[in-house]
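Heads up, one of the protein chains got dropped from this complex, but the rest are sitting where they should.
Naming follows writing order (A and B), and every chain is counted from residue 1.
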Amino acid sequence: MTLLAIFGVISSAIYSGTSLLYATLGEVVGERAGIVNLGLEGILLVSAASGVAVAGMTNNPYLGIMAAMLAGGLMNLMFGYLVITRKANQLASGLSMMFFGFGLSALIGRDFVGVKITALPKLLLPGLSSLPRLYTSLFRFDFLIILVVPMAFLIWWLLFRTRWGLVLRAVGENADIAFASGRNPLWMRYQALFLSGLLAGMGAAHLAIVYTMSWTQYMTGGIGFIAVALVIFSKWHPLRAIAGVLIFSGAVAFQLLLQASGVQVSPFLLNSIPYVLTIIVLIAWGGNRKQSAPASLGRVYQGTE
Amino acid sequence: MEPSIGFHPVNRIPEPDTASSQVPYLILRGVTKRFPLVLANDHIDLDIFQGEIHALLGENGAGKSTLMKIMYGFYRADAGVMNVNGQPVEIHSPAEARKFGIGMLFQDFSLIPAMSVAENIALFLEDLKMVVDIRQVDKRIQELAVRYHLQVRSQIKVSELSIGEQQKVEILKLLLSGAKILILDEPTRVLAPHEVAALFKVLDNLRASGYAIILITHKLKEVLDCADRITILRGGCVTGSLLRSEASEKKLLDLMFGKEMPGLSTQRRAAGKDRLDPVLELRDVETHGEGAETSLKEINLKIFPGEIVGVAGISGNGQKELGDLVLGMISCARGEKLLFGKEATQISIREVRRQGVAFIPENPLVMATIPWMTVLENLALTRPWRYAIRGGLSVNWGSVKKDVQAGLEKMAYKLPLYAPARSLSGGNLQRMVIIRELGLDPRFIIASYMTRGLDVQSTIAARQALLDARQAGAGVLLISEDLEEIFTLSDRLIVLYGGRIVGEFVPEETDIYQVGYLMTGSSSENGATH
Partner (left out) sequence: MAQPTETPKRKTFMGQKTITAALRYILMLLLSLVLFGIILALAGKNPIQATIDIFRSTLGSSYGISEVIVAMVPMVITAVAVAIPSRAGLINVGVEGQLYMGACLATWGALTFTQLPAWALLPLLIALGMLGGAFWAFIPGFLKAIGLVNETITSLLLNLVAVNITAFLIFGFWHGPMDTNKTASFIPAARLPTFFGTRIDLSLVFALALLWLFWYLMKYSRWGLEIRAIGGNPQAARRNGIPLKAYQVTLMSLGGAIAGIAGMSLVSGYYGLLLANFSTGYGYMGFLISWLSFGNPVGILLVSFLVAMITTGGNLLQLTQGVPYAVINILLALSLYIVMARPKFFKEAKQ
């Protein structure tokens, strides 16, 4: 277990954690407005496929990122139509979006498997340039990684220090009261979902365009579900989400470290660790969870006469 | 402090008084609202002046809340006009109502428990900036709070406030959102007598500053104490409109009911009841409340067959939890529970019911029935073991029907057996629940806010059913927020505060003020204050 290996694993944890954090932040926004999106996995896939497709076609990774964000936003609006306007059950609707995402992403990405994508410029954090070349290459981060933690702070500020955020949270707690205060809960939920989709798109873009620089079917490997679980873990708070993602990526990194150091454990068992860990964490935090969730989470807003 | 002009009875168009005329701030003429099954408001006329407290009196179902909902923009009237400050208006939403200065304080507060007081109020501010400076908001709150004796801690979450404090927040919210007319819907339902006095002091202050206050209530005493003018609704129509000086309890009752209110055939239990085994005994019981639940501590209670024990207390001090504890919804963290003399601390709800315990909760639609199932199916639910045949593979609907018919006959009532439960009115639903619960002669009945929200006739029927059950030898735990109900029906009463029993009385030896003080945790004044 060389220092290189350890650093390598930390670096990969940061890379994968970034996508996860974007997706989690997006889901926090949506759930604070009262909507659970189990279809996040499908939406991430569609964003990733769209991003790779556009990046491949235009040879411009930035356009690819924007395409991914837009795709995420649009998919979430489609989801929103079901759960907001048609007032359908959120859990089942989410799953239908998941399937839709599986299929649509396969269609979109079909022609782009193995396409070449221009890499994003990567910057080195100041202060690390004195390290040997071998190490610095591990710590060159693109702008999406650099932005992700500030983004968490931005979301926090948006939710807790602005009028928009106040109304969003009110809608998630009690849409009737929000309506009584003169706001439109339905419209607010659409906005929340759109922002959530944009953030998810950023996460998917990072995974596909920057990290793996390719598209494969089902490449997100469950991070959509993990993100939903992490939202619960972080009690719907953007800043705690950072901690949650750190812990989780740390566990994933640890698993990789085990593999890298030649420990003879079946890769399949190791693959299960993230999911089992999430369940255990959910259980451990279970008692507190009920009081912290937005009161209207999952409930359909019926509207008044 | 009467309004400064002569009063215009509202069933004729008021003539302008040339001398010192004060135009009503809010005028309703001919307001009508029809629902599929009922005419809720029938050509209602109403005048509200600034600087007055106007009581709107009527029993449940008379049309008061519909009228208020129209004024506040939740409903649109089918006919009629509304004038605010001299201008005709059409109000389509609560936000619009607020623009015209109309503010409403609901029975169940419209506050968000997870957010702070300041945030809750900020949500309703008209001029809230895009970037919220919560400290600014706070300052504005404190200014008003001091002026009208509505002090409240504004940075803490609403869920941590007492009910009285929450009500203050609601009033502040209305004032800060620019209301000139405050509509208060049954504001004293959750308050103890001296908290009511404090509220009315606040209302007095507001009235003196020119606010108009509409008080929706069915409590005659309050109306006679503090209202300037009184309008009575019955069956959707205005049956009368009086100055306070012209009103008396009897007159108001006449206008509210138009007939003699049927009394209860109560026979106070004769002293010296036979000391049989108590139907319920709680020894040193303690519970751990989760979330918003109140924890019960050191509960020692005995209820004997053939007696009604009333539980007085303000919502949130453990009454509901006590009822749920006895039923088995909540478990004892410590102590023992005995039913009919036998140890019952850990048994399941099903077992509790099997032994002959009945439970009548408030709000039957939410708490006791399955809305889309038929009445017949609902009635089979409580004792499925009685109706299951072939080990549960089938249900004997014939015997369900038989039991139901017997119960209906006993109560002298009819119910449509095959209609879905949700199509029944609240009163009918509660009767259905009562038939189900009392139909098989339970030995012990828990009645938890049984008559909340019910119309008068159903209330009387429910109370009579309890009394009849007591006559037949059942023990009753009567949990209620209506002190009058407790005093009328109970043989003994206890007072809960903060999850503890703080007083135990026989009704004849106390009065509502003594009980009221205990309910709010102050040591009782020596009974004579009024």
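Here, a contact is a pair of C-beta atoms (placed from the backbone, for glycine too) under 8 Å apart; a residue touches a chain by one contact, two chains touch by 3 or more.
Remember, it's a predicted structure, so these values are computed and weren't measured experimentally.
Asker: Thinking of the whole complex, not just what is shown, which of B:R147, B:R350 or B:K402 touches the missing chain?
Answerer: B:R350
Asker: In the whole complex, not just what's shown, which of A:L4, A:L107 or A:L239 touches the removed chain?
Answerer: Going through A:L4, A:L107 or A:L239 one by one, A:L107 is the residue touching the chain not shown.
Asker: Out of B:S93, B:Q107, B:S425 or B:Q464, which touches the unshown chain?
Answerer: Once the missing chain is taken into account, the touching residue is B:S425.
Asker: For the chain left off this view, which of B:L39, B:I163, B:L253 or B:L381 is in contact with it?
Answerer: Of the candidates B:L39, B:I163, B:L253 or B:L381, B:L381 is in touch with the missing chain.
Asker: Tell me where the left-out chain touches chain A, residue by residue.
Answerer: 38, 81-82, 86-89, 91-93, 95-100, 102-107, 110, 222, 225, 228-229, 232, 266, 268-269, 271-272, 275-276, 278-279, 282-283, 286-287, 289-290
Asker: Which chain B residues would touch the chain omitted from the figure, given the whole complex?
Answerer: Within chain B, the residues touching the omitted chain are 327, 329, 348-350, 352-354, 359, 361, 366-374, 377, 380-382, 384, 387-388, 392-395, 414-419, 423-425, 427-428, 457.
Keep in mind that, in the parts below, only the chains that are shown with their structure count from here on.
Asker: Compute the distance, rounded to whole Å, between the mean C-alpha positions of chain A and chain B.
Answerer: So the centroids are 46 Å from each other.
Asker: Quick check: in the complex, which residue numbers of chain A touch chain B?
Answerer: 161-164, 166-167, 169-170, 173-174, 176-182, 290-291, 294-295, 304-305
Asker: So in the complex, which bits of chain B are touching chain A?
Answerer: The contact residues of chain B facing chain A are 74-76, 93-95, 98, 110-115, 119, 122-124, 128-132, 291.
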